[in-house]
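Apart from one protein chain that is not included, each protein chain of the complex appears where it belongs.
By written order: A, B and C. Residues from 1 in each chain.
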Amino acid sequence: MDSWGTILLGYGITFGAIAAYAYSILSRSRAIGHELGIGVPASSALPHLSGPEDPEDPEGSPGVRSNER
Amino acid sequence: MMTELFVDAARVARKDLLIEWRTRVTINQVIPLGLLIEVVFAFAFDANRSLLEQGAPGLFWVGVLFAGTLVVQRSFTVEGPDGITDALRLSGFRPGAMFLGKAAAIFVELVVLEVALLVGVVVLFDVGLSDPLLLVATTVIGTAGFALTGAIYGALSLGVRVRETLLPLLLIPVVAPILLGGSRALEAAFGISTQPGWNWVGLLTVITGVYAAIGLVAFGPLMEES
Amino acid sequence: MRVAAAGVDRLRGFMAPVIDFEDTVVLLGRFPALAGLTMSVDPGHIVLLRGSNGAGKTTFLRTCAGLLPVSQGRARVLGFDMTVSRREVRPHIGLLGHGSQLYDDLTVADNLAFWGGAVGADSADQRAALEAMEVSPRLWNISVQKLSAGQRRRVAIAVLVARRPRLWLLDEPHAGLDRRGRDLLDGLLGAAAAAGATVVFASHELDRAEVVADTVVDIGGGRTLAATSLPRGTAGEGTGPDDD
Partner (left out) sequence: MSGATDRGDSRHLMTSSVATRILGWVGLAAMAVMALLGLVVSPRDRIQGEAVRLLYIHVPTIWVAYGSFVLTAVASALYLWRGSSREDRGRHYDRIAGAAGEVAVLFLALTLVTGMLWGRITWGVFWQWDARLTTTALMFVSYLGYLAIRNMPADIEARSKRAAIAALLAAVNIPIVHFSVEWWRTLHQKASIRSDRNSEITGDMFATLMFSLLAFTLVAAWLMIHRYRLVRLEEIREEEGLALAVSARRAEGVNA
């Protein structure tokens, strides 16, 4: 395999792998996004910007509080 | 405070060695396996005497590496059943003591294994001994490094179900430098290479020191999560 | 609900509850074994946990022992906050689980020496513990795996005795014990509670358990459903009605 063939193979594998990985992330997140009917809100932009803005816990554990006597 | 750590560590090591003495797993199974690995190398290299002699240091350490991984596996499998892991967490032993105790027991079993493997190397691969002191230093320090690293990764994989495959995958890249340094040092000890062996022993010492420090910090949290 | 002596009790005085859980959620993997459990137990009580399998009894005991992380809600045991410092409570705990918690390959004496030695129990304490559970000296140098299930259970309890815990947490303690073993265990629990320790145990053998316990708590679906106090058969002061 002459050097040009090898070089193009190198570029192909690198760009292909990055594209495949990007696609897999986007499709997996779209699938979960549909399943939950939510997207990740815009406010969570770049990770270093978004501080501890984890979705708050739903108000207390749902359902009946442990029964009172 | 420090003596208490070592007293507890001694208790843990004694327990592990007592279990080994009662069950003889290492003596009856792991050592023969180590020797078997060496013999199989001869088949692989077509009993080519000079090749085997050249490769003897590396073959020795590969034998230690794989047989040693089984010793580590065994050391933590013992802690698995019957709620013993819970009992250990409640036991009152400090994590550092458990770490040093487990590592010490692994170290002792490995040294016994290595004596057998060294005899095998000398007999099977017809290896001369030009610097016994270097040989002992390399083996002792390298094995200490392996035992400490093994204790850390053994605890890391304690709670994981697929441990048989995960432990070697995690452990071998980490002990690769020990295999590398140990082999080069043994080449000098066996008089195969003229390169100085002692600087490799220096490297092994640094690695051992680093993993001893890490283990004392990481062992507690690791025992927690299993 | 609260398991408490009605009036101020001379021996124990009004002390903080040994176990104080409120809306506690504990996950096993992703399964909420405790789903918002609320319960509090005062010192010196022997509490029986009643409930079907999978109700959360074992998880509750292991959470009290500081072995499981609390995902939500509040949980304090012996004054330690289980969400922050659950490791500090452990030396004071005596947990008897389903497993024997013994090294099968070691002898009875080896096990006592190891587990007892960890908390500083010397050979005399170890012997006393074995004698308390009437484990015959003939068996002391036999490896645990050769013992019968009942004998193994007695040795496991002997280890607990040697540890002298402030909080006993027992999961089906009577299972595997013969009649004599059960009598010994009940006596030990009564004595421990009288000496100020607290006992919480799960059991299906209600006839046996209700003789020992002074309170029964029903657990279901990872939460407490009801708590009723029992007239204590053994010696011990009567407990007033449960206040809440």
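Heads up, the rule we're going with is that contacts are C-beta pairs under 8 Å (C-beta built on N, C-alpha and C of every residue); 3 or more make two chains touch, one makes a residue touch a chain.
Everything numeric here is computed off the predicted structure, so don't read it as measured data.
**Q** For the full complex, can you list every visible chain touched by the one that's not shown?
**A** Among the chains that are shown, those touched by the missing chain are A, B, C.
**Q** Looking at the full complex, which residue from B:Lys15, B:Arg89, B:Lys102 or B:Arg184 touches the chain that isn't shown here?
**A** B:Arg184
**Q** With respect to the chain omitted from the figure, which of C:Val25, C:Ala175 or C:Val211 is a touching residue?
**A** Of all options in C:Val25, C:Ala175 or C:Val211, contact with the hidden chain holds for C:Val25.
**Q** Tell me, which residues in subunit B touch the chain that this view leaves out?
**A** Contacting residues on subunit B, toward the hidden partner: 152-153, 156, 159-162, 166, 169-170, 172-174, 176-177, 180-181, 184, 195, 203, 206-207, 210, 214, 218, 221-222, 224-225.
**Q** State which residues belonging to subunit C touch the missing partner chain.
**A** These residues touch the chain not displayed: 25, 27-32, 35-36, 51-52, 54-55, 69, 71, 84, 220-223, 225.
**Q** Touching the absent chain: which residues on subunit A qualify?
**A** The list for subunit A reads 1, 3-4, 6-11, 13-15, 17-18, 21-22, 25-26, 28-30, 32-47, 49-56, 58, 61-64.
In this text, only the chains that are shown with their structure count from here on.
**Q** Would you kindly tell me how far, in whole Å, the mean C-alpha position of subunit B lies from that of subunit A?
**A** 41
**Q** Centroid of subunit A to centroid of subunit C, CA atoms only: how many Å?
**A** The mean C-alpha positions of subunit A and subunit C differ by 45 Å.
**Q** Give the residues of subunit B touching no fewer than two other chains, as numbers and ranges.
**A** Residues of subunit B never touch two or more of the other chains.
**Q** Two-or-more-chain contact residues of subunit C, please, as numbers and ranges.
**A** Residues of subunit C never touch two or more of the other chains.
**Q** Which residues of subunit B touch subunit C in the complex?
**A** Its residues touching subunit C are 8, 11, 15, 18-19, 22-23, 78, 81-84, 86-87, 89-93, 224.
**Q** Going by the contact rule at the top, pick out the subunit C residues touching subunit B in the complex.
**A** Going through subunit C, the ones touching subunit B are 62, 65, 67, 87, 90-91, 93, 95, 97-106, 110, 114-115, 117-120, 143, 163.
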